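Here the complex is missing one protein chain, while the rest keep their positions.
For clarity, chains are labelled A and B in written order, and residue numbers in each chain start from 1.
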Amino acid sequence: MYSKGLKPVSIATVVVVAIWLAMVFFYAPLDADQGFVQKIFYVHVPLAIVALCGFVAGGIFGLLHLRSRDRSYDMKSYVAIHMSIIFGCVVLITGAIWAKAAWGHWWVWDEPVLVSFLVVFLLYCVYYPLRFSIEDPDRQARYSSVFAIAAGAFVPINFAAVRMAESFTHPRVLSQTGGSMPGEMRLTFFVGILAVTLLFVTLWKFEMTSKNASMQLKRLRRRLEATA
Amino acid sequence: MIRTAAAILRKDLAIELRTKESVPAMTLFTVVVFVLFHFGLDRDSLDGELASGVLWVTLLLAAVIGVSRLFATEREQGGLDGLLLAPVDRTALWLAKATALFLYLTVLELVAVPAFAVLMLGPDLLPALPVLIPVLLLANVGLAAIGALVSALAVETRARELIVPLLLLPLVVPLLIASASVTEPVLRGSQQAEDLGRWLGLLSLYDVVFVLIAIAVFDFLLDD
Partner (left out) sequence: MPALPLDEAGKYVAGAYVTLFSFVVLYLSIMASKVARIERELTDLADLSERDKAPGETPDETRDGEPVG
């Protein structure tokens, strides 16, 4: 029953998101370097962090599926990855907007986190063709879980590698905002992470509920059509 | 388990020696791509990061060909069911395929790297070899481990030729970053390798992680 807890989580999401947005625009101080444009940071970075955690969660669900042979874990894995890809689109778009506003280009290669994220995103885009080109449902679930585990392990390694590469040639621009953030900014940032995490969980539960409802409907239809 | 893997490996190598399907194709492809780069970049000789990039990207693309062909004999002649029915550890199959791929890549590089030096490389190759050889071998381990896993993942899908490059290439990005970064200074004439320890460390970490993952999950693939 995935709808259990959906209502409280969604209410919590609404509340925290409202607080978060209020804090971004009314509480957090203006950045000295980038001015008002820096506000994009509060939406772009939490989304990125939550999306990456979503990918790793997909890998963990995949592992649980393989160990228990319980197909519901595979569904949880799929939905987590699906949500993270959607969040990932927003990460890349907001990242491009921020890059254009702050540095004049729609894409910058010397931001290692953005580049790592692009590679991870491209990898996970292959999840769909892989999953849907396998017809047997049991095999589809197993192979998807294998992919989720391998790709989930890939995420931290990829970030380490790209960070290493870039730190040798370009100074890390984001570290300026990351390192010496005043307290109000830091607090707003953490509230943002909480808000986006709640949003992810709400949408994940919503999607799981809908998928489960469809599956139960199929089950019911099969039964009714058999006895017709 | 090792004996099973060795037996499968012997069979694969025998087939490859007889039919010569994978390695010559990979090698020819690599040389052709070098020529393409000559025309595409409009350069007679490369050094430094350009040389490193062209060499590594070409090797990766050739590896894609090898990975796609890795389970070809089993697919086409149905040997897969026989292997799976036998009471052996699936991991032996992965080990055999990964080792085969490692050998194919090494043989490929024995030809491709000198070819690269002759066709495209400006500075001398010989002083670069002490750094280049370990990097190539470490990279081959990672490519072999991941390649065998990806090949098995794709063996049952309908869109195999599309899935293999799309899966393999993003996964090997860290490997590419490390290998190219190490190779770049040594292909610039008599320059010393920079941060060799760190990059080789990253490569080794990558290899270890993906070998472990491949061993852990391979059993769940290739069920009938």
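The definition used in the following text is that contacts are C-beta pairs under 8 Å (C-beta built on N, C-alpha and C of every residue); 3 or more make two chains touch, one makes a residue touch a chain.
All of these numbers come straight from a predicted model, not from anything done at the bench.
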> Which of the visible chains would the unseen chain be in contact with across the whole complex?
Replying inline: A
> Which of A:12, A:86, A:122 or A:160 sits in contact with the chain that's absent?
Replying inline: A:86
>> Using the document's definition of touch, tell me which of A:69, A:186 or A:221 contacts the absent chain.
In response: A:221
>> If I consider the whole complex, including the chain that's not displayed, which of A:19, A:64 or A:101 touches that chain?
In response: A:101
>> I need the residue numbers on subunit A that touch the omitted chain, in ascending order.
In response: 21, 31, 33-37, 39-40, 43-44, 47, 86, 89-90, 93-94, 97-98, 100-104, 199, 203, 206-207, 210, 213-214, 217, 220-221, 224-225, 227-228
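Note that in this section only the chains that are shown with their structure count from here on.
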> From the C-alpha centre of subunit A to that of subunit B, how far is it in Å?
Replying inline: 31
>> Applying the document's contact rule, which stretches of subunit B touch subunit A when the two form their complex?
In response: 149, 153-154, 156-159, 162-163, 166-167, 170-171, 173-174, 177-178, 181, 194-195, 198-199, 202, 205-206, 209-210, 213-214, 216-217, 220-221, 223
>> Per the contact definition, I'd like the list of subunit A residues that touch subunit B in the complex.
In response: 66, 119-120, 122-123, 125-126, 129-130, 133-135, 139, 142-143, 145-147, 149-151, 153-154, 157-158, 160-162, 164-165, 168
